[in-house]
Each structure stands twice: as C-alpha cells, then as structure tokens.
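One protein chain omitted, others in place.
Showing chain A:
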Amino acid sequence: MEATIEVNGLRKAYGSTVALDGMTFTVTPGRVTAFVGPNGAGKSTTMRVVLGLDRVDAGTALVGGRPYRSLRTPLRHVGALLDASALHPARSGRDHLLWQAHSQGLPGQRVDEVLTLTGLADVGRRRAGGYSLGMRQRLGVAGALLGDPPVLMLDEPFNGLDPEGIRWMRGFLRALAAEGRAVLVSSHLMSELQDTAGHLVVVGRGKVVADTSVADLIAAASSDRVTLRTTARTEAMTALARVGATVAVTERDTLTVDGLPADRVVTVLSEAGVPFSEIAAHRATLEEAYMELTRDAVEFRATEVAR
C-alpha cells in the first residue's frame, strides 16, 4: 500500500459554523508533515474525517488510496493519536493497548514491543488513570505504532510533554519518517516542530493557507540581514555603503547590514582590506516564518480579543 494521506475538497459545517471549507492536501512518505494553524482552524476535524469518525458535506479523504471505513485492519495501515486522554482510567496502559492489538489480530507480544519503544515498559501494568499527560501521549503513540503502519497521524502529540519529552518526540517523529513512513503531526505551536518537520501545511478557517517545504519557507522569510563585528567600524560602513547596502550601528563594534547576503559582505570587506572578527547571517526561525505566513489567517486576532 502507498504511504499517503490524500485529503480533497473537504467541506463540513456545524449549523452556520463552517469547520472545513475545501480542505485539500496530500501527505507523502519519508518526511514529517507539520499540520499547523490556530485553534479552531479545522486540524482535528480533518483528522477525524480521515479516520472515518466524522462525516463531511463534500470531499474525500483517502489513506493509501482507500477510504478509512473500507479498511479491515485499519491500524495496520494508519496509526493515529487523536486524544491521549481518551482511555478508561481503570484499565492498565498495557490492557488499553492489548484490546487494540486484539482488534487487529495482533499478538500481545506486539504490545510489549511498543511499550518498550515508547519508554513505558515499567509502567504498562499501572492504571492508565494515574498516568501524567506526558505518559498518556506516549501511550497514544504506542497505540499508533501497534500495527507498524506506513502512515502516522498525530494530533498535538507535544501537549503535556516536558522538555525531555519534547526532545524525545521530535527525534522519534524524525526516525519514523526516515523509515519511509508518511507522518502528519498537528500543532498550534510551530516552535515544537523546529528541526522536525520537512513539509508544512498551514491551515486557517477550514482551508489550506500554505503548503510548502520548510526549507523554502524559511529561506523566503529570512531577509538579507547580516550582523557584523568589527573594530574598523567606519571603514566597514564606507565599503559596504559603496555597494548599496544599508548599514546601521547597533553597538560600539557591531553593525547590522541589510540588503546584502553574508557571502557578499565577506567578499566586499576582504577586498577593501577591512578586518572583522565575527559575521552572522540572520535566519528566520520556523516560528517567525510561520507567524509571517499566518498573520492574515489567524481566526482571532489579538486586537479583536482586546476590544
């Protein structure tokens, strides 16, 4: 089976509230696709539609080319984590996975494997009701991995994780994608997916606002701004101004250069024989690039809330 999620023209309204307004995107194998947007943008609804839990007014959602409800052992095709707290508090974590394994014809041994994989081997026999949110997220990921599926779909997996857990989750997602799986991860905090996501699907108000590779996005958002440290301030300013750069003094021996890429700055200064001790190109973080992108799509703007 092809490891893809194909979402095409999803529309759904709850009364007069439009939840999905032509949501369309494809998740391809081998990379982590970040599914980001403000709360209420339609991320969770889309994931529920993909899993055949919610119906749509129009459009299709296919996993590996097939509608979810037609899959006989769906957890072997796609592993999903929607709500980590959706478990019976009196049942142990291991038993919570065990019934899911049995529903797919998987042996109990597979349960122990995914418990080890997610670092829950020691607490598997404890009541899941006593788990911290971080442990529940790990349990949810363990459930998603039960059927060793080629497609993974995780809704806000970073919620409730401590810094160590966030690091673990990032590495884990990268590794799963590196194995050739299609991994879709939703988040409303872009910074969580820094260095993890290779592709970005940004949504707002029920539709896709941007569908781009992370590298392209960051390159576009990073302006040609270079920070320069030099003892020969005046000489540097003169040399750079001559080739058209805008130079500003930020500290006693620090300059900010706009309008010239870092490698050109280096060339100009070397040719003019100006000494410098440090040069750094400013690079936008994924968060900054994302904020730039969604400035207009945010459902509730701070100004509106403030009124």
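Heads up, the rule we're going with is that a residue touches a chain if its C-beta (ideal position, glycine included) is under 8 Å from a C-beta of that chain, and two chains touch if they have at least 3 such contacts; residues count from 1.
Everything below uses one rule, namely that contacts and distances are computed from a predicted model.
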item: Per UniProt record, name of the chain withheld from view ["Xanthine dehydrogenase family protein subunit M", "K+/H+ antiporter subunit F", "ABC-2 type transport system permease protein" or "Cytochrome c domain-containing protein"]; value: "ABC-2 type transport system permease protein"
item: Of A:Ala13, A:Ala58 or A:Ala86, the residue in touch with the unshown chain; value: A:Ala86
item: Sites on chain A contacted by the missing partner chain, in the whole complex; value: 48, 51-55, 68-71, 73-75, 80, 82-83, 85-92, 95, 98-100, 102-105, 143
